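One structure, as structure tokens, below. Some questions next.
A single protein chain has been omitted; all remaining protein chains appear in their positions.
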Amino acid sequence: MASTAIPRLTAGAPMGGPTRMVHITVNDVPFAIEVQDRTLLVHFLRDTLGMTGTHIGCDTTHCGACTVLLDDRPVKSCTVLAVQADGRKVRTVEGLESGGKLHPVQEGFTAEHGLQCGFCTPGMMMTSVALLAKNPNPTEDEIRHAISGNLCRCTGYMNIVKAIQHAAKASGGAK
Amino acid sequence: MQADGRFQVRAAPEVVFAFFSDPRQLLDCLDDPHTVDSVEADRFTGTITTGVAFIRGTFRFTGRYEERIPGQPVQARIHGSGLGSGVDAVLLADLTAADPGTVVGWRADIVLTGPVASIGERLVRSTIDKKTAALFEKARERLEAAPPP
Partner (left out) sequence: MTTTIHGGIGQSLARKEDARFIRGKGNYVDDIQLPGMLFLDFTRSPYAHAKITAIHPEKALKIPGVLAVITGKDLDAAKLAWMPTLMSDTQMVLPIDTVKFQGQEVVGIVADSRYSAADGAAAVEIDYEPLPVVTDPVKALLPDAPLVRPDKTKKSNHIWHWETGDKAGTDAALAKSDVVVHQDLYLPRLNVSSMETCGCVAQFDTMGRLTVWMTTQAPHAIRTVFALVAGLPEQNIRIISPDLGGGFGGKVPVYPGYVVAVVAALKTGHAVKWVEDRMDNLMSSSFARDYHISADIGATKDGKLTGLRVKTVADHGYADAAANPSKFPAGLFHIITGSYPFDKAFVEVDGVYTNKPPGGIAYRCSFRVTEAAFTIERLVDGIAHKLGMDPAEFRLKNFIPPESFPYKSALGWTYDSGNYAGALNLAMKMIDYPALRKEQVEKRKRGELMGIGISSFTEIVGAGPSAQFDILGIKMFEGCEIRIHPTGKVMARFGTKSQGQGHETTYSQILAEELGIPAENIAIEEGDTDTAPYGLGTYASRSTPTAGAAAVIAARKIREKAQKIAAHLLEVSPDDLEWKDYKFQVKGVPEKSKTMADVAFAAYTNPAPGTEAGLEAVDYYDPPNMTYPFGSYVCVVDIDKGTGQVNIRRFVAVDDCGTIINPMIVEGQIHGGLNMGLAPALYEQITYDENGNMRGNSFLDYLVPTAVESPHWETGKTTTPSPHHPIGAKGVGESPTVGAPAAIVNAVVDALSPLGVTNIDIPIYPWKVWQILHDKGQN
């Protein structure tokens, strides 16, 4: 091994590269933090803030495990830089439950067995939240297209569709 | 993978030969950012920053002229590595006097390895075609712009 002395370090304090201050509101909590320019939003959430509910599944924007809402629009946070979120609002899975009450989408996923390993679930739920905000009473076909950027390997999507329908119904359906 | 082509340039075969025999002049026709770090006898080294689709980065390369005798085809072998990938290419240019100037027939036999080859497989072909066409077009422009010997 080429190195001998290993200095004591603090995890989560990356060295090297230009940095800048970002102001990002995550689940209604404002943060002002110095990040490397190249820090991805997903790493900012997971490694810097320690909010590990948002997952990484592919690095190439195909699987959707990292989906969060950026100013209420679903984005894949593995291909968004933290600096691009500067001055904006991010909502993650950790921000769905409010006042001890689950979000209807969370209720739907558990009531309809819309998850198995749980790894795609946070991203899948964030996409669902965005869908229902735009289309409160989607058809099965509309749901399938809306979540087609979120891969799930466990469920065959059947119960995810039902979960989203369940949430739509609980939220009052067609408004 | 193979690429080949043919073009005519209004410059004498000796001029074209000299151009193709000088890695600095030839590589300077690349659109991509590059450096030529050393030229010693028939060997040369440098870097080129390029990519296919979203796979971009810097390749280091080493090259060697295998054939560089006036009146005969010029042949160079280039090995490059970068982005966890490798490229091995044999480049051949056959010069024939024409009126006016020279006809250049060229061929590249390229072996790509690594992510550039696998992720970019569907895109590599068109990228190589585009880049080689641009390289030789610039070479032609430079040769024709050069003052006659």
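Here are a few things to note about the model shown:
Lettered A and B in written order, each chain numbered from 1.
The rule is simple: a residue touches a chain if its C-beta (ideal position, glycine included) is under 8 Å from a C-beta of that chain, and two chains touch if they have at least 3 such contacts.
Remember, predicted model here, so these are calculated numbers, not experimental data.
Of the listed positions A:23, A:73, A:101 or A:153, the one in contact with the omitted chain in the full complex is A:153.
Hidden from this view is one chain, which touches subunit B at 57, 60, 81, 83-86, 88, 111-115, 117-119, 121-122. Although one chain is hidden here, its contacts on subunit A can still be listed: residues 1-3, 6-17, 36, 38-39, 43, 46-47, 50-60, 62-63, 65, 92-94, 96-97, 102, 106, 109-111, 113, 115-122, 125, 140, 143-145, 147-161.
Assume only the chains that are shown with their structure count from here on.
Averaged Cα coordinates give subunit A a centre that lies 46 Å from the centre of subunit B.
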